[in-house]
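The block underneath contains the structure these notes are about, expressed in structure tokens.
Omission of a single protein chain aside, the complex is shown with its protein chains in their original locations.
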Amino acid sequence: MGAISLQTIGLLIDIFAAAILVTAFLIVSSRSLVFYIRLFALQSFLLGVVAFLVVLGYGETHILIAAFLTIALKAIAIPMVLTRVIERIQVRKEIDFSVNIAASLLLCGGMVVLSESVAQSILSGQQTDSSAVSRVLSVSIAMMLIGLFIMMTRKKALTQIVGLLTMENGVFLSGLSITYGMPLIVEVGIFFDILIAVLILGVFVFRINKTFETISIDSLRSLRH
Amino acid sequence: MSTVLFSLLLGSPFAGSLLCALFHKRRALEIITAASSGLTFLSAFWLVSVVMAASPLITPNGWWYADGLSAYIIIIVSGSAFVVALYSIGYLRRQIGSGKVDDRHLWLYYLLLNIFIFTMMLVLLSNNLGFLWIGSEASTLATAFLVAFYERESSIEAAWKYVIICSVGIALALFGIILTYFSALHVVPATDNALNWSSLMQVAKNLDPAVLKLAFIFVLVGFGTKAGLAPMHTWKPDAYGEAPAPISALMAAGLVNVALYSLMRFYILVNTAVGGAFVSTLFIIFGLVSMAVAVPFILLQRDFKRLLAYSSVEHVGIIVFALGIGTPLAYFGALLHLLNNAIAKMLLFLTAGNIRMAYGSKFMRKATGAIKVIPVSATFLIVGVFAITGWPPFGVFVSEFTIISAGFASGNSIPAILCISIITTIFVGFIYYTSRMVLGVPNRPVTGGEANTASLLLLGVLLAALLLLGVFIPSPLQKCIDNAVIVLKG
Partner (left out) sequence: MSEFFGVILISLFQLLLVLATGPLVNGIIKKTKARFQRRRGASVLQPYFDLAKLFRKEVVVPFVASWLFRITPYLVFASTLVIALLVPTVATPVPLHWMGDIITVIYLFALGRFFVALVGLDTGGAFGGLGSSREMSIASIIEPAMMLAIFTVAVTAGSTNLSVIVGRLTSSPASMLNPAHLLAFSGLFIVTLAETGRVPVDNPATHLELTMIHEAMILEYSGRYLALIEWASQMKLIVFLALLSNMFFPLYMATTWSPWALLIGSAAFFGKIIVLAVVVAVVESTNAKLRLFRVPELLMVAFILSLLALILYFIIGA
């Protein structure tokens, strides 16, 4: 790896992490289900690239498989499954909000500031090298918060799945940034769980669509108290 | 020997799942499930005896681990699984008879039940925090279709909420685990072991307290969601209310304890590392909030299984509250309560299944005069309600009494008083609704009859156990809990 200096890798990681954060914001600003899924695929692809860069820069070869899995599962397989679901149930592709886009974007911007302070408090006590990867921690926390925000304010069942997956991406990025990824076997197990979760949720979307004739979770209101 | 033991505990439910996937005959499915869960239960006893002699137990590769705490909880969980597996046989036969369930669903039920038990064992036996997480998420996924089993609108709604809320919670817990891993990376010599309990506990004092505190908050929210602590409990009444009665029973008696076990592990770790009042205060607050949140919903409930779900929220609150008090006596009470609550919840959920089957409705106002229609189940129900609300001479009374006196003894008088008043209020609500259900005249022709003798016998055993625990605690159990208390003390 002599050709690429650690500094260049650090710069590239910074850029891709910023791009990942931008995809999260674009998801928040988007109105169409199809965009949601495409942006999520792009986000996962960028995440895979960051994982590759960590392999290149820090020689953590066990992440290589996690990087491949991220791209294969989250950037290709899961978006394909979700797109199939959309095609099959032929929903109205516009998303309903409980918080409008402008306010959502502002709130999410605030979350980035918040996550920066959280990240600082995590990193402050540590005798870490302030490597590029650890700087990405705040981006990952922001993604978890934004994912949670998407789940709370966007009312389609599929948007909740995308919100959950954005959160998962944030968690993965955080692992990448402060611990150079979890041990391989754990990482593989986590990917397996996520894939199964998406498949199960996809089946539920079908069923919700069949029984309620809509996939808006507003109709999921019968169970109270 | 440890390898044999671990492979028995993990292998029998796993083999059960594989065999269930292969066979579709009802008879075969019943035998496989009963045999695999029975075998797990037996191995759990073996585990306890081994752990008592030489605690703790680790496999050579360091992946699996058992000590006094996990052995005790494995006994409870595998026992609940065994009871539920046996009860399921009679329950599903009746459901098939009444045409509510077809063959494919029957197969799915047994398959997922076995996977569910396997995932719980995975959590309880793993030494690696990552495996623990994987098992927890897998247990949510395994139960997703079981919650949606009847494919009604409401059950799909419940299952959706269940999977989404629990997955979000568990994702936050994963972040907490990553933070723990992060704090350990600089301290544990071999990186591959940095996620293992056994190595984490050795270096607990050297971990960064600030990071661990933050990690603990995420883990508390995450596994607290799975355990059903307020305010993350919202999936619980839906899921418990909609799942088939035996599944609700196993979720309330097994899954809740598995989630509490994960919380306890982190509790031990963070308590050792951080010390002081941080963890205790959090636990006392969450415990009291969970108890208090349950009160209004129990007083205004129409659906008996949802009533039980809120009762489960309350009792998880009591256990977490007891852990927060943090004296050996409180630990003892918490662990005893874990067992009592599990038995009482199973008794009540399974009885609720009988009543549901007899009346064909889950709403309490439609099911009146049960004592005349299904006298045995109705008796179990009313006695079970007295037991769960903490009346002597039942086990729940003993454990609640222990916890509250531990609270007073440790100077937490105000929380303890709050705890008593909440328990009393809940008792009133419970008795009001149950007496309406059990007493009085049936207000409509009742179609179903009493459950079969084997199922009733099973419920009788549970009730007997509750009574026994109310009168005295057998010395092997005492020793087992003492062992677990030692682990909790760190």
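We just call them A and B in the order they show up, numbering each chain from 1.
Everything below uses one rule, namely that a contact is a pair of C-beta atoms (placed from the backbone, for glycine too) under 8 Å apart; a residue touches a chain by one contact, two chains touch by 3 or more.
This structure is a prediction, so every number in the text was calculated from the model and none was measured.
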Left-out chain, listing which of the shown chains it touches: A
Identified contact with the non-displayed chain, of A:64, A:105, A:184 or A:199: A:105
Residue of A:138, A:159 or A:179 touching the missing chain in the full complex: A:138
Contacts of chain A with the absent chain, listed as residue ranges: 11, 14-15, 17-19, 21-22, 25-26, 29, 101-102, 105-106, 108-109, 112-113, 116, 119, 135, 138-139
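What we mean here is this: only the chains that are shown with their structure count from here on.
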Intercentroid distance (Cα basis), chain B paired with chain A, Å: 31
Residue ranges of chain A touching chain B (in the complex, touch as defined): 118, 121-122, 124-127, 144, 148, 151, 157, 160, 164, 167-168, 170-171, 174-175, 178-179, 182-183, 185-187, 189-190, 192-193, 196-197, 200-201, 204, 207-208, 211-212, 217, 220, 222-223, 225
In the complex with chain A, residue positions of chain B that touch it: 128, 130-131, 133-134, 137-138, 141, 144-145, 148, 151-154, 156-161, 163-164, 167-168, 171-172, 174-175, 178-179, 181-182, 185-186, 191-192, 195, 208, 210-211, 214, 237-238, 241-242, 297, 300-302, 306
